[in-house]
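The structure under discussion appears below in the form of structure tokens.
The other protein chains are all here in position, but one chain of the complex has been omitted.
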Amino acid sequence: MSKFLVRRILLGLLTLFLVSVVVFAATQALPGNAAIAILGRNATPARVAALTRQLHLNESALSQYTHWLGNILHGNLGISAATQQAVTKYIGGRLANSAFLVLVSALVAVPLSIALGVFMAVRRDKPTDHVLSVGTLGLAAVPEFVIGIALILLLATNASHVLPAVSLIPPGEHAWNVPKVVILPAATLILAVTPYISRIMRASMVEVLESDYVTMARLKGLPNRTVIWRHAVPNAIVPAIQVSALQLAWMAGGVVMVEFVFSYPGIGTALIDAVGNRDIPVVQALALIIAAVYVVVNLGADVITVLVTPRLRTAAR
Amino acid sequence: MSTSAVTSEALAATAPPEMRQRQWRVLARATMSQWRSRIGLVIVVVMVLIAIFGPLLAPHPPTAFVSAPNSPAGQNGLLFGSDGIGRDVWSRFLYGGRTVLGMAVASTIIGVGLGLIIGLAAAYFKGWIDEVLMRISDVFMAFPQIVLALLLVAAFGPSVPLIILIVGISHAPRVARVIRGAAVQITERDFVKAAEAVGEPRRRIIFGELLPNVTSPLLVECGLRLTFSIGLIAGLNFIGAGLQPPIADWGVMISENRLAVTVQPWGVVLPVLAIALLTIGTNLLTDGFARAAIGLDRGE
Partner (left out) sequence: MTDSNFFSEDAERALTRRQVLRGAMTGGAMLSAGALIAACGGSSNGGNTAATSAPAGSGASTGTPKAGGVISVGATGGGAKDTIDAHLPTADTDIMRCWNLYEPIAVRPPSFGPLEMMVAESLEAEKGKADSWVVTVRHGIEFHNGKTVTPEDVIFSLQRILDPKNPKVGAASIGYIDIKNVKKISSNQVRIPLKFANAGFPDDIGQYFNAIVPVGYNPAKPVGTGAFMYESFTPGQQSVFKKFPNYWQSGKPYLDQLTIIDFTDDTARVNALLGGQVQAIDNLPTGQIAQVQGTSSLKVLISQTGEWQPFTMRVDQAPFNDVRVRQAFRLIVDRPQMVEQVLSGQGRIANDMYSPYDPAYASSLPQRKQDIEQAKSLLKQAGHSNLTVTLTTAPVFQGVVQAAEVFAQQASAAGVNVKLSKVDTGTFYGPNYLKWPFAQDFWATREYLPQVAQGSLPNSPFNETHWAFSGTQDAAEFTKLINEARGTVDQTKRNDLLRQAMTLEYNNGGYIIPYFSNQIDAYSAKLTGFVEAKSGFPLGNYWFKNVGFKA
């Protein structure tokens, strides 16, 4: 088990390293640099030269990268080229906003999907199951930006102006203090992930409900409710947890598009801003954070799977 | 898109034996006996017909100025009004499906093709080749796709081949995993051993013996990847990464008309509906097929 963990962690670190190399290489291909982006139309040669020196952009790509890598190893994300603030300070608040959005979505989506999955399994092959089953199947395929725009059309335009179409959060304020602006982006993420978790839960639950011990429990005369929630659900929930973890990992990247749709001040909009500004330290930091979430959550899901599946626990060397 | 290789992975675990002509017919019948498949097929056929033949029905050219900007539906004889610079929303909608569909199909072919080759190679050669290929796939899967897409598009400018490539390559690792899972079992079968024993060339074994036996997971993958491609491509066109103006495209239309949505909703509503329906349709159809294939294999 520990060997397995070490191997996975090393692989995860290698992945992050490769991500940083590829992202840095891609940033080098961007036309222009932060100095030009900051000056925009005022980019007279004299001012570009002065600012390029000031921002240390005249160093070679390799020395910029090794400099950056050295800083990272000391836990320092560097200085944002556009704002001249520490990257940590610049993205800190936005990271908190994004984390809050993802967390709220997960906290709603996971129990909701599990309940939905159980409900469908219990009602197997009844009309409600068929409708929900096909409904979630269809929803699973719809791109998240389409869901977001559809929600705006339904809930935030002239037709029914109940929620803000754009998530404005005053400076210094955190998303959790302005809950109204979180509702639509969170609803979008919830609608995007619920189909997957609930369908897995349904499948797993159907299998468990067919098993001998559930039949036994029923024969013993236990109330249906007890059979389902005490006996069946705990045995059926593992795959759902695994898929939930995968969905959480997906949300780290998917949040970019959703934040864009709602102009939500999180890491997604910061990333878009940073690419436009050629603010390479910020792009690097955000790419790394998104990849790290993916790696860590996947690792966590695998560890949980190994822990709860006895057969794998012994097989995992 | 989320990872929903669930059905195809389950399917891969029970890959069917060699497929014959008759079985295809049975499979098709089994697929169509489910009403989800039928709904899916109807939606897909309608949307594809709109995408392909829509331009023939369009009352105006997609780039012609036919009215004042943002005129409401019904004015000047325009069914759904005009967009922000006075082009016919309905005509642009009818023209707008070809690009999404074409790009999605192209990137699916690239992604599934690449994944198929990697997956078969990993399954057949095993050992370190398998290990290396699968670890590379893991790295790719952890890669923040959207970050890379944003950077590459900013670096090389919006271009159709670039987008097709990015989307295609992002599919490959997932397809490779599924195909590898299905093919690994086949490599243990007698007919593969026999072929190896008589010294058939490797390429013949891989493509002649393995490939025909992974066709149903492969088809399921095609369906799934097509669904995700449509979503991704539309999304990239929506964020302005794919196509150049003034082309009419559903994703582009959403972004063009998004800010005027309070004044002129149709420019957003029509393409949003179209993309949603198209993805729902392909997913329903794929799921129906996957179920039929599993059912056949179980002997139901």
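In this document, chain identifiers A and B correspond to the written order of the chains, with residue numbering beginning at 1 in each.
Following the convention adopted for this analysis, a contact is a pair of C-beta atoms (placed from the backbone, for glycine too) under 8 Å apart; a residue touches a chain by one contact, two chains touch by 3 or more.
Quantities reported herein were computed from a predicted structural model and do not represent experimental measurements.
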Shown chains in contact with the undisplayed one are A, B
Sort through A:6, A:166, A:216 or A:307 and give me the one touching the missing partner chain. A:166
Touching the hidden chain, out of B:80, B:124 or B:238, is B:238
Using the definition of touch stated at the top, determine which of B:213, B:229, B:257 or B:279 touches the missing chain. B:257
Hidden partner sits against subunit B at residues 63-65, 68-70, 83-86, 150, 153-154, 157-158, 238-241, 244-246, 255-264
Residues of subunit A in contact with the chain that isn't shown? 30-32, 36-44, 46-47, 50-51, 54, 80, 82-83, 90, 164-166, 168, 170-172, 260, 263, 270, 272-279, 282
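Heads up, the rule we're going with is that only the chains that are shown with their structure count from here on.
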How many Å are there between the centre of subunit A and the centre of subunit B, using C-alpha atoms for each centre? 22
Please name which positions on subunit B make contact with subunit A in the complex. 1-4, 6, 36, 39, 135, 138-139, 142-148, 150-152, 154-156, 227, 230-232, 234-235, 238-239, 254, 258, 261-262, 265, 268-269, 272, 275-276, 279-280, 282-284, 287
Residues of subunit A defined as touching subunit B within the complex: 11-12, 14-15, 18-19, 22-23, 26-27, 29-31, 134, 137-146, 149-150, 152-153, 157-158, 192-193, 196, 199-200, 243, 246-247, 250, 252-254, 256-257, 260, 271-272, 275-276, 283, 286-287, 290-291, 294-295, 298
